[in-house]
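Of the protein chains in this complex, one is absent; all others appear in place.
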């Protein structure tokens, strides 16, 4: 059976106002997730602001998460940096700290091609004893792990799983078919908003950043899908889609990365889980006005039938020539 | 209720060896689709090689399709050219010829922004009396019709429907929610391979190029989805996904457009529906070797459990340093 | 020697308030250019809003320009539409109307690859008797004519010239070296702002939209370069760079295309050359506030030593953590 399944949130890393990891808040995040039934934890992913942390900090984050998890759920760990040997260094650190698996992206900054990227995963595979998961995130690294690349790595045993944050669900469907004969192989989507669809295609799990805010919702969604109750799944998914609208609150002012993780942190602060919504530099945290909008999104009735306000562009006279 | 629903194939335009429309073949295509139960026909879309045809040819194509359809199914017509007033010319021609609705993309070649694109649809709306459908196809026009643009046009009544060929199904989900209060509005996906997912989200129809080859398959898929039999839908969809692999047969030699429509034409020739697989210039038709591969894809057992051959990249020595 | 050299402006097409060609204004534009010493005229290019005009209008535009030019300068004509046979139609019309050469882009909307694009130019070449010029404009068609493609077409005699609007001057340098043995072949840049550089590399001419506003400036720049007076050339070029800043005046509100050609039209209206600054639909014309800024740019002292105002972003407190 697949090595991992279910809801495996990419865990937010709370920071103090001096940009250090806020471990008391971090402990509350981890407990909040585990208590609400998630099936695993993914630390040091993009949502964890992994590339903002140096080696020593990363080691402490992993050790802390493994200690708090205490075997209740597996802790999967990102080993994310531009190039092979630096990734191997992070991966060995993660293995030493008790990671259940290591998650690795294609190289970045480097303009590496697909052939070199296949080699990259092979080199990492040879250097560690822990299961290896490929992380397909073209918006960050500039390269899509195409079907042939992923299936090659899966069939030869280099990778045991895929975390797909590419939003190319048609491609994922082919990868699932091509790897159906591999009993251990699993694929998880990084999407927050088409989880029901991707699970219905046969995906094995979901890694939604929004689960930091509402883990119980994603666990319910997973359970509805497992039970084959597609109607309930769709309702829960649509509720979560409305909640996910928080990621666009600061989009006019901050980058996409800051807007998403920044919204999750702001919501978690509002819910009393963490102490600040500070973002690692040079990202901008959400301001008070944006935080008030996040609060109002959290306060919306769960299954509200329509939008709070029309998003339409008002008609200008000039177009009515 | 929505103006159109169901399976509405974008109809291939068969050509003679001298690059003219082959009307006897075209009649067979139209009958083939209608007899297999499709719910509408979309002529002069990208799959119809619309931008390769001049005004006079387009008029003849529409008149012919309307005559053959003879009211059995609605004929929806693309009015596709770079700019507003030329689109209006095509749209009026389509209306005169009996189009049930007109399908319009954003301007192209022009670097038009979203505000100007909204005006574009408004100008077309004011110039015709036929329902207007927005065609979101960023791979061809270089601009994504984002959620706000589409919802603005839908709420103010400029467009009655959306054909979404952007593969951004998360965005489509939001558009469906934002337009749920509009009884006539409909959204169709241009995807061949995630139809079950998008219908489960609430989309109203599907416009798959592959339905030229296997209309009965897409009608069955639609009916399974309507009946709520998601297991049967998924099986049918996965069979169609395997059939869709034909579009990559010539990908190393031809452009994406030629590879897709060229594969459909080659399969239809193999099935005896049309006489040639000629593509409009300067596109390259599939050659004999590629045609043999198409034939072997058509001959695969319908629900084959695995791939015919592993797609993996063989391991080179150089990576095993 | 090269077929064409010198300053060949892409001629703006003035419109009436009802979006028809304003021929009295157009005559003044043509005379304005010829009287100021340009070496040729390029009509029906992107700056002419070519893709906004239908066949009949295009024919009239070319006939009018040829009539006004009356042999004083050659009239080069764009044959620009998405696909081969439609381009051939335009090209034959242009030839009939007296075009000295025809300018053709890669296909667009179609996702054509480079091999098919080479065929495209060959088909056009075989269909006409007029010299053929390739127009490299990836921002509009989505495909760069790479070095190998351009040189192939030049060496085999398919094209006699290149209009390069790709801003890839390093690539142009290689094309110039690879075609140095072809006595007739010429390459012109579409740039307004690095003309001195590209002429110093050996390019044969320039096709600057801004020459509609200041043809004498570009003629002076050309003559300085011909005379080898690089200091005078640089001064003139830098003055024209400052004038070119008009194209960003409306950039926050209109598309790039509207902002550029719209600025030229607005400046020409201010100078009394044309009657309106109307843009073809759905483009937005510059408004009164923007027109005032254009006027102030035109009024700047010719060789002003610095910027009128600093363009810097003011420092916010939030960054000073």
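Each chain gets a letter, A, B and C, in the order it is written, and its residues are counted from 1.
Criterion: a contact is a pair of C-beta atoms (placed from the backbone, for glycine too) under 8 Å apart; a residue touches a chain by one contact, two chains touch by 3 or more.
All figures in this text were calculated on a predicted structure; none of them were measured in a lab.
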Check your understanding: Given the contact definition stated above, which residue among C:34, C:145, C:193 or C:211 touches the chain not shown here?
Key -> C:193
Exercise for review: Would you mind spotting which of C:3, C:139 or C:155 touches the chain that isn't drawn?
Suggested key: C:155
Check your understanding: Which one, A:115, A:227 or A:292, makes contact with the chain that was left out?
Key -> A:115
Study note, to complete from the structure: Residue list for chain A contacting the dropped chain reads 19, 46, 51-52, 54, 80-86, 89, 107-113, 115-117, 119-120, 123, 139-142, 253-258, 280-284
**Study point:** Those residues of chain C which, in the complete complex, touch the missing chain
**Key:** 115, 118-119, 122-123, 147-149, 151-152, 155-156, 167-170, 173-174, 177-178, 180-181, 191, 193-194, 196-198, 200-201, 228, 230, 234, 238, 241-242, 306-307, 310-313, 315, 318-321
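Here, only the chains that are shown with their structure count from here on.
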Revision key, fill the gap. Per CA centroids, the chain at the heart of the structure shown is B
**Study point:** Most distant chain from chain A, judged by the mean position of its C-alpha atoms
**Key:** C
Exercise for review: Compute the distance, rounded to whole Å, between the mean C-alpha positions of chain A and chain C.
Suggested key: 47
Exercise for review: Measure off the straight-line distance from the CA centroid of chain A to the CA centroid of chain B, and report it in whole Å.
Suggested key: 33
Exercise for review: Report the inter-chain centroid distance for chain B and chain C in whole angstrom, where each centroid is the mean of the CA atoms.
Suggested key: 35
Exercise for review: Could you list the positions in chain C whose residues touch two or more of the other chains?
Suggested key: 281, 284
